[in-house]
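Shown here: the complex without one of its protein chains, the others still in place.
Showing chain A:
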Amino acid sequence: MTAPQAAVPAPVVPAPAVPAPTSGHQLAQVNVGRTVAPLDSPELAGFMDQLAEINALAERSPGFVWRLVDDTGADATGLHPDPDDGLLQINCSVWQSVEALREYVYRSDHLRVLARRREWFQRPDGAHQAMWWVPAGHRPSVAEAMARIALIRDHGPGPEAFTFREPHPAPDAR
């Protein structure tokens, strides 16, 4: 998992019962966040120092499938979801289930980084995250991920783009 995941979490409620994942679909998630300063600034040093470690933790977490990386292959900090906004970072990954993602985000060492999110990331102004179901093996693009956030921004959460607060079951489990 990459940077903005740590910085811009979803508010969650106690998990509603979510059907077990089926083999046909996997859960994609995206979130974006604006850093308080450029990534190479002293303000972001505490975050950048932990990034590789927290990504490695994601990769060995149960239910992890894939995460979006830039050309370096290390993380997504080289991707710019908004060419006009140099501070906007994207984090996008694929998991086996909402519960698997929730365990990593809120019940692993990732929480340690999450609790410090406002040291490094500005508070979000509107929709900044989304989850959606993809056919197993699908790898979302930046454009696809940003379109899901736009769905929540323009229409509110629904089966095509949702958050931890109101998870939707996979299409083949509905």
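The rule is simple: a residue touches a chain if its C-beta (ideal position, glycine included) is under 8 Å from a C-beta of that chain, and two chains touch if they have at least 3 such contacts; residues count from 1.
Everything below uses one rule, namely that contacts and distances are computed from a predicted model.
For the chain of the complex excluded from view, the name given in UniProt is "Putative ArsR family transcriptional regulator" [choices: "Hydrogen dehydrogenase", "ABC transporter permease", "Putative ArsR family transcriptional regulator" or "aminomethyltransferase"]. From the set A:48, A:79 or A:114, the residue in touch with the chain omitted from the display is A:114, counting the whole complex.
Mapped onto chain A, contacts with the missing chain fall at residues 9, 11-14, 105-109, 111-112, 114-119, 122-124.
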